[in-house]
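Okay, handing you the structure first.
For this view, one protein chain was removed and the others were kept in their places.
Let's turn to chain A:
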Amino acid sequence: MMEGINAKYVSQKISKTRWRPVSSSSLQQPDIFATGSWDNEDNKISIWSIGENGISGLDNEFEGDPQLVCEHKHNGDVLDLQFLDQDRIVTASSTGAVIIFRHHHNSQTLSVSQLWERAHHYPCDNAPCTGIVCNSPEIVTVGEDGRIILFRADQEGVLRTIENADSSTIHDVTFLRTTEILTVNSIGQLKIWDFRQQGNEPSQILSLTGDRVPLHCVDRHPNQQHIVATGGQDGMLCIWDVRQGNMPFSLMEAHSAEMWEVHFHPSNPDHLFSCSEDGSLLHWETSSNSDTPSFLQGGRNTSIVSRSAIAPAGGNQSLISSWLTGDSSKGRLETTHMLPSQTLSVNSLDVLGQCLVCGTDGEAIYVNRRVPI
C-alpha cells in the first residue's frame, strides 16, 4: 500500500530527480537526492535531504518530508542529471551545455566545477543536450544535434566526438559495457556504439518493425548486459536482448502517453519502474519459478497486456497478466500504480534500495521510503 507518499510542492516543475549513490558496502537507505527544474525563467538544481530521523520542521510535516539543503541557478532547462560520484553532479542543459556541479558538504553549497558551454550545438543555433550517462570519470552525452560526445571529468577538452551519429534527436544513452554504449533516437532506433572502433558508424542498429515510434528512455539490466528496456512516445515498454537481432523480446502496453523514464531496480532487477506524461508511475514486478524474470521468457511472441492505463482517482490498481507463452513455467507480471491519484506528467523517477523519488509537472516531488521490493 502506498501510504506515506505525500506531495511536496516546490514551486518549480521538476524535470529530473536522482538519488545520491550510497556506498555498496553500507546497508543504508539513501537520504539525499538532487532535482533539476525546467520551463522556468530561472531554472535551478537543488539538493534535498530526507534525513534518517526526520528533520524537525513545522508541526504538520510528517517525518521524512524532503528539506532543501542547497540549490544553484542553472542556465537552461535541466534535461538530464546524473551523479558522477558522491560530490559531483553532471547536468545536461537545453542550451547545449554540459555542466558539472560540486556539492560542498561542509558549507552545504553547490558550485559550478566544470562547464562545457556549447558541447551540443547547431552551426547557428543552440541544440539541447538531452541525455547523460556516467562511468566515473567518463561522461557520455547525447543531444538534439545527433552528436555523441565523450568527456572525462577534470579534463577540459572533449575526449571524442562522434559527429552526425544520428540524423534525428538522440534522446537517451546507457552503457552496455565499459566501452560500449547504446542510444535511442526519435525514429525508434537503438544503436550500439563501440568506442574501441574509430569511425562514426554504429556497430549495430535495432528497431521495431512497424511504426517508427520515437524512443525516449532506455535502461540496462543491472546484471545482464545484453538486456535493455526502452520506452517511447506510445507508452509501450519494450524489453530487448541486443544479441538477438531485430525484435524486442517483449512488448507491453504500459502508459497512455510518452514514457519518460524507465529504470530497473539496481539491486533487485525483477522490479522495473516507469513513469509517463499521463501522470502515472508504474511498478512492474515479476515473480516466476525460474531464475530469469518472465518478461525474458517471452521468446519471439509479443504479448500485449490490455489494460486501462489511467489510474482511478484515489486508489492504486494491481493487475496481473500472464504471459502467452507455450512455456509451462508461466511467469507472473504484476503492475502497480504508485501515485495516489492522477497528477500532471511524471517526468522523472529514481529508485535505490527501498526508496523511490519522482518529480512532476505539477511542481511536486513524491518520496516513498517503503517500496515493496
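The rule we apply is simple: a residue touches a chain if its C-beta (ideal position, glycine included) is under 8 Å from a C-beta of that chain, and two chains touch if they have at least 3 such contacts; residues count from 1.
FYI, contacts and distances are computed from a predicted model.
One subunit of the complex is not drawn; among "AP complex subunit sigma", "pantothenate kinase", "Nuclear pore complex protein Nup85" or "Aldehyde dehydrogenase domain-containing protein", its UniProt record names it "Nuclear pore complex protein Nup85".
Screening A:V69, A:M252 or A:A364 against the full complex identifies A:A364 as the residue touching the chain left out. Of the listed residues A:P214, A:G231, A:P248 or A:G353, the one in contact with the hidden chain in the full complex is A:P214. Here one chain is not drawn; of A:D65, A:D241 or A:E258, the residue touching it is A:E258. Think of the hidden chain as still there; on chain A it touches residues 7, 9-13, 15, 38-41, 77, 79, 94, 122-125, 127-128, 130, 144-146, 164, 166-169, 185-187, 189, 191, 202, 205, 207, 209-212, 214, 233, 257-258, 277, 313, 341-345, 361-364.
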